[in-house]
Structure formats: structure tokens, C-alpha cells
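Every protein chain except one is present and positioned as in the full complex.
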Amino acid sequence: MKKLALAGLMAVLTLGVLLVSKSPVSEANPAPAPDNALLINAAGATFPYPIYSKWFDEYHKMHPNVQINYQSIGSGGGIQQLHAGTVDFGASDMPLKDELLQKLNLNIVQFPTVLGAVMPTYNIPGVTAELKFTPEALAGIYLGKITKWNDPAITGPNPGVHFPANDIVVVHRSDGSGTTFVWTDYLSKISPEWKSRVGSNTSVNWPVGLGGKGNEGVAGIVKQQPNSIGYVELIYALQNHLPYGTVKNSSGNFIKANLQTVTAAAAAAAEEMQKDVRVSITDPPGRNAYPICSFTYLLIPKKIPDPQKGKAIKGFLEWMMTNGQGMVESLNYARLPKAVVAIEQRSLSQVQ
Amino acid sequence: MNGIMLTLTGVCALIAVSVLMFILGYLVWNGGRYLTWTFLTHLPAPVGETGGGMANAIVGSGKLLLIAALTGVPVGFMGGVYLSEFGGKTFPFMVRYTADLLNGVPSIVMGIFAFTVVVLPMGHFSALAGGMALGAMLIPIVVRSTEEFLRAVPLTLREGALALGANKWKTVATVVIPAGFQGIATGILLSLARVAGETAPLLFTSFNNQYWSSGFNQPTASLPYMIYIYAISPYDDWHRQAWAAGFILLALVLAANIGARLILSRGIRVARG
Partner (left out) sequence: MASTSVVLNSGTRPPSGGRVHAFLARLKRGDEIAHLITLIFAACIFALTAGLVFELWRNSALPRHQFGWHFLVTSVWDPVFDNYGAAPFIYGTIVTSALALFLAMPLGVGAAIFLAELAPKGVSNGLTFVIELLAAVPSVIFGVLGIFILVPIVRTDIEPFLHKTLGFLPLFQGPIYGVGFLAAGLVLTIMVVPFIISISREVLLAVPPEQREAALALGATKWESTWKVVVPYARTGIAGSIFLALARALGETMAVTMVIGNDPKISASLFAPGYSIAAVIANEFTEATGSLYRESLIELGLVLFVVTIIINALARLLVLTTTRRGTAHA
């Protein structure tokens, strides 16, 4: 009996040891990592997670010794973990202002990587049409003032759509999120009440709603929850076949988020970006500009202590600005404007 | 009245049992369905793409348990030996009581603790930090089970050894511990099974990693963490993988529990016979 117990315990432990010793190489893996594999840890935004995940995967295939482990814990998490020094670099959709950089004592370069759009996505049983949202309707819903789907503020721009009289289930992020920053930045611009009551940041004090973790979590809840509305990056709605609405821009047109309308939104900012790449492009001018867009940024420390890591990170950045840009449209992000790439290539030298 | 109330108590027991049966059945049906060879042997696919697996998370969980066992079991075991063999009165009572309280500490709080004492000084997330958080959770369980099984060793055995001229510590090491070993090992197995499914202490200690993590100094994927993030995601393929991972985790945990029970009940039968 004793032996049986001993054998059981030993089996568990040996299994553990075996697994551990075996772990770096797996025969089933297409690209086994060589022994000198360099693991770079990064964390942050979920908004660009699909493209980052793709990029890091491709880059790893081309450079089998470089593994970039990116965890989409939200932009707030990216900033915080970079501050705590637990990751090699971070990612955020909210560009960090000087004030915050000073407060956190961060010495970094911020690289825009792609352009993306945040759109209202919904799950209303019986409604399959593409809905039109006015800024007032979105602010009203998220302030908790519009509580039913058949509210005139929603039905007005959508004649012919039959809305149920159900309560609106508002979904927002539970984590610190750049997507939230973009969304609340937009709401602050179009609604004075939102600006004074809630404000804009990676996490805010939500007047109403359910919290989901990450773009993934919000899309997950909207998919599960009838009568819900949430805000996610475009690709999350597309990948999950969730309907999403058009939003009325500053010129009064209802615009659907896509590559052209997102690129149009960035057009006006190109000039400003010569001075500082940290721009907000929500509620932009332009007839065809989609109003809720953002650049998303990689936060790279100016001094990377490990020279090997530094070299690998710079290598990746260079690739990302050139060949990497070729992959973004397949995931419905918009490419960086050429002028912005030129700025970034210059600032690459600041990273040591 | 008599009959009604008695039936009601039976109904209560039935409900409790059927809930477990339902959970088991559902996971076996739903998780087993999605369990594929690819799932067991591949790394996770990039987000939104179907395919890929959790090979690194399965190995990662194994690593975390190994660290947990290496850090938690020695302390728990020796502490248990102390309580059962060397303790006096007041101090052991306090140790025992503290162990029980420690056992009740919410796992998320253990996670904060491991973050502040391991992750922050080390400067990064690591399998080591996660394993130590789990190890800290092991200690009180192992202490109590070790003590219990050592106490169950008949007094006559100890007296016999002492009478033959052995020292106390020799008696403990060569007679008492071997006699209680089967129970102690079972207790350790059970405690490992319990922490294997813990997610909360790993969120900010071992973190996650979509690649293999080599050594113990890097963040690592683990089954519970993957189940969590896959389940709250919107992707159907990830949901399927979450079920499959849940099935594996549950199968391991329940196998350990059932195995432990079998070992113990057979042991008791032998002792009785």
C-alpha cells in the first residue's frame, strides 16, 4: 500500500520533471525554438492584439530565436507593467502625455503601429439591420439616460427598423483599456455632460453597464447577452460576426468603419504628427472620416538593459514599419501614413 | 411530517449529488468532444485564428506544481512532524490554528502576496513566483494532513521502537513516518490536486506566455489561466478549447482525489484485517 502511494507521488513528480525538461522543444511544433531562444515579454492593449499576435508569430517564424510574448491585459496594464519593470516593453492605445510620463518616471519612445476604429456593436434579437447611431444617442446610452432600445434618440435615425421595447444592456471594459480611452475621449468631445461627469481615461467611473475584460471580454458579453451594446475594435466584431453600427461624424454623415474611413480620419492629423506623434484623432474633420479612430502605440524604453533584447526589439520595429505594415489590412486595421513611418524611423535611433 | 421531512433531506442530498453528476457529465461530453491531438501538442494559435492547442499550458501547469511541491511540501511535512511528534501544548495549538487560518486565506490575496515578495523584487513575472504562490497554499494543507496521519500511527509501534533502544528522532524517522507514509503521500497528492486548479494566484505571478517557457524564470502559460481567458473571449474556437482544457484539468483533479480515496480505503482495510 505504501508503495502504491509512493509510486503515485513519484509518478506525479517524474511527470513534472519530464515535462519541464522536455518543454523547450516540442516535436509537434513547426518551428522548434533553439536553445538560445530569446524571450521578450510585452503586455498591453487588446485593441491591436490580433495584429500584434499575428506580427509576433510571423516575426518568430522568420527569426526563430526571437520570441515576443505579448499578453493582452489592456493598455492600462501595459503602462503599469512597464512602470513596474515586469515587461520589456508595453503597448497602449492612449499615448502617454508628458505629465504621466513624469509621474511614472518613464523614459520611453512611443511608436504608432497601426490605425484602428472603435465601433458600437450590438446584439438585439430580431434586428439584423445596420444601425445608425448619433453621438447624442451613444452618450445617452452610456450615461444611462437612454435605457430602452425603442427610445426616439435611437429609432429616429433608423426608420424602418423595428426595435423591441427591451432594456439596453450596456457593456464596457472592466480593465484599464486604451479602447476605453478612445471611446471616452470621443464621448468627452461630443458630450459636455460626459466630459464633466465621467471624463476620459483608460478606466473611468462608469455610470451604467456590465464590465468585460479586454476587447475579447466585451465582444464575448455582447455575443452572449441579448439586447446589449458594447464598443470594440473593428476586427473583434468582424471575427465574431457581430453587427456594428455607423456613427454620425462632425460633417453630419453616418460613416461605417472601414479602411478608407479610418485612413480619412488620420489624414488631418498628419501635419500635427510632425511635431508630436501623440495625437487624438477622434471626432475629426472630413466628410468621410469615421469619428472614433485611434493610432495605437508601442511603448519602448529608451534604454534597454539587455543589448540582445534591445537589438531584437529594434529589429522588430524596423520590420513592423516596413514589411509588417503589409499584413495589417488583412485584419482590417489601416496602415500608418507614409509620413508617420518616416518620423518613426528617425526616432528609432533614440532607443539604445 | 416525519415522512415528508425525511424525504426532503433525501431530496437535498440528491440535488447535491446530481449537480456534480451534471458537471462531470457535461464536461466529459463537451470537453471530450473537443479534445484533439493538436490541442495536446501545439502552441496556441494567434488570436482569432482557429487551431492551435495548449501544450505549453499543460507543461506550464506541471512546472508550477513542481515548484509548489518543492517549496510547500518540505515545510508542510516537517511542520506536521513537529506538531505530531515534538510539540508541547500551547505552541502547537497556535501553529495548528494559524495553519487552519492560512488555509482559509483567499487565493487572490496569496497572489498579491507573491506579487509583492517575489515578482516585484525579481522585476518580472515568472513560473517561480506562480509556483511559490501555490506552494504557500500547499503548506497549511500538508501540515494538517501530515499531522493527522502521523497521529494515527499506533502508539505501540513507537513504544516498541523506543523500547528497543532507538532515539526519539530515529523512531520517528524509521518507524513512525514510514508507517504513516502512505497517508502522508496521499495528503500531498490531494493538496497538489487542490492547488492545480487555482487561477487567482497566477493572474499576476506566473502570468501567461504564448510560447514555451524555458526554465523557471520566465512567465508561463497554465491550464487554469488559459481556461479563464479563453472562456471570456468571444471566439468559438477558444470556447471549445476552454472546454477541452477544463476537461483535462477536472480529469486530473478528480483522478487524484479518487486515487487518494482508493489508496486510503484499501490501507484501512489492510490495517483492519
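By written order: A and B. Residues from 1 in each chain.
Everything below uses one rule, namely that a contact is a pair of C-beta atoms (placed from the backbone, for glycine too) under 8 Å apart; a residue touches a chain by one contact, two chains touch by 3 or more.
Not measured: the values here are computed from a predicted model.
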TODO: For the chain that's been dropped from view, list the shown partners it touches.
DONE: A, B
Task: Hidden-chain contact residue, picked from the options A:Gly74, A:Pro135 or A:Pro337 - done: A:Gly74
Task: Per the touch definition above, residue among B:Pro44, B:Pro140 or B:Gly183 touching the missing chain - done: B:Pro140
Task: Absent-chain contact - pick from B:Ala161, B:Ala185 or B:Ala221 - done: B:Ala161
Task: Contacts of subunit A with the absent chain, listed as residue ranges - done: 43, 73-81, 83, 100, 103-104, 147, 167, 169, 174-176, 198-206, 208-213, 221, 224-226
Task: In subunit B, positions touching the absent partner - done: 1-2, 5-6, 8-13, 15-17, 19-21, 23, 26-27, 74-75, 77-79, 81-83, 85-87, 92, 94-95, 97-102, 104-113, 115-117, 136, 139-140, 143, 154, 156-157, 159-164, 167-170, 172-173, 175, 179, 193-194, 196-200, 203-204, 224, 227-228, 231-232, 239, 242-243, 246, 249-250, 253-254, 257-258, 261, 270-271
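Heads up, the rule we're going with is that only the chains that are shown with their structure count from here on.
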- [ ] Indicate the whole-number Å distance between the mean C-alpha point of subunit A and the mean C-alpha point of subunit B.
- [x] 36
Open item on the list: Applying the document's contact rule, which stretches of subunit B touch subunit A when the two form their complex?
Closed with: 38, 41-43, 46-48, 55-56, 58-59, 62-63, 65-66, 69, 119-120, 123-125, 178, 181-183, 185-186, 188-189, 192, 207-214, 218-219, 229, 232-235, 259, 263, 266-267, 270
- [ ] Write out the stretch or stretches of subunit A touching subunit B in their complex.
- [x] 1-2, 4-6, 8-9, 12-13, 15-17, 19-20, 22-26, 28-29, 33, 37, 39, 41, 49-50, 53-54, 56-57, 60, 67, 69-72, 84-87, 212-214, 216-217, 219-220, 222-223, 235-236, 239-240, 242, 331
